[in-house]
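Heads up, one of the protein chains got dropped from this complex, but the rest are sitting where they should.
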């Protein structure tokens, strides 16, 4: 990975909770989508905006329209997990994120995935990103899409 | 238990999901609170009202102010579970439920508990039950409290 | 859809729980993966085997290696949900499921998706389906793959 690309990823960490494991002794697979969401929120914070404020101040929501996860290796209880997130595309009315989930202790890739979102108002109609957030979201885009 | 008391309990069933288990091979304990909620909603339906409608039509919410659970025996993956719910007290501005969780296959008691709720509006202020729902909730009360 | 295809889908129903909603007023998206799992288990039951027994009797696990969900329309609190599941491919060491999630009241498609699984032992090594389960799983396959 080039240095330019590396700068584009936001990183955050979560510790695996007992509640997230299942009786197979590993993290239940739907929890990775929750960790992706943790990653998205921190990416937004890294780029100068708070997802909560966007929602409450501008009644703008980013519902997930598509999610795709490839599970590479199990996550286990009490593991420290790194969630790496980047914006693939930020358009006027949609945004597309990519994720990597790694085990902090040895850097092993546990999962990777993507989510697509549309921009919606409270009534469930598509809308455009509010201008301030459009700029910040585009600033978070990876170089190849600029 | 007297026949009168037995009539006061509402019963509903849930099947244990894989996602609800943890790496100890049993249901993670916080899920019992979610099953209690399933029980409350079905008790309401049994007494002629829909909790969702009350929330959306009258902006009345019933947040939990206190929860107490005693765990007797573990619930396991794919078990069919009976949730028994009754109203202990229904007051103008609060309601108090009791629960029993049993394994359907042998009737074994897995957990019992209680939750207390206050009646609130959307802004988080206490209010009274809307009249229609007050009547229905009082009708659900156990005989001893009438 | 032809009658032959229709026979291949297993159907089960879930009622949306309050705990499954989020502050946008709809079901949080990761819960659809949990409903898919409910669908898989019921498909297995429909074809004469119990996933729990396979796990406990033969130490065979079916971890998810890939999941893909397209979200079409939001699910809401207290909605009755139909989960339709079918086997796309059942191989010696893997299985591939497809899902449709519909709102029971009007048949509206809320989401569709797929999950891929490999057959594993308790130590996390790939293995073949135990013979009995291989037959049953293949019997569940859609006609086009026979």
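Residue numbering begins at 1 within each chain, and the chains themselves are lettered A, B and C in the order written.
In this section, contacts are C-beta pairs under 8 Å (C-beta built on N, C-alpha and C of every residue); 3 or more make two chains touch, one makes a residue touch a chain.
What you are looking at is a predicted structure, and each value in this text was computed from that prediction instead of being measured.
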Quiz item: Quick one: which of B:13, B:70 or B:132 touches the chain that's been left out?
Solution: B:70
Quiz item: Just one of A:51, A:71, A:99 or A:133 touches the chain that is missing; which is it?
Solution: A:51
Exercise. Extract the touching residues of chain C with respect to the undisplayed chain.
Key: 18-19, 21-26, 28, 30, 77
Quiz item: In the full complex, which residues of chain B touch the absent chain?
Solution: 24, 26, 29-31, 33-34, 61, 63-71, 74, 124
Quiz item: Hey, which chain A residues sit against the chain that's not shown?
Solution: 15, 17-19, 34, 37-38, 41, 50-52, 77-78
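In the analysis below, only the chains that are shown with their structure count from here on.
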Quiz item: Which chain has its Cα centroid closest to the overall Cα centroid?
Solution: C
Quiz prompt | Identity of the chain that, by mean CA position, is farthest from chain A | solution = B
Self-check item: Copies chain B and chain A - interface residue numbers shared by over half, same or different
Solution: same
Practice problem: Averaging only over C-alpha atoms, locate the centres of chain A and chain C and give their separation in whole Å. | Solution: 25
Exercise. Please list all residues of chain B that touch 2 or more other chains.
Key: 18-19, 77
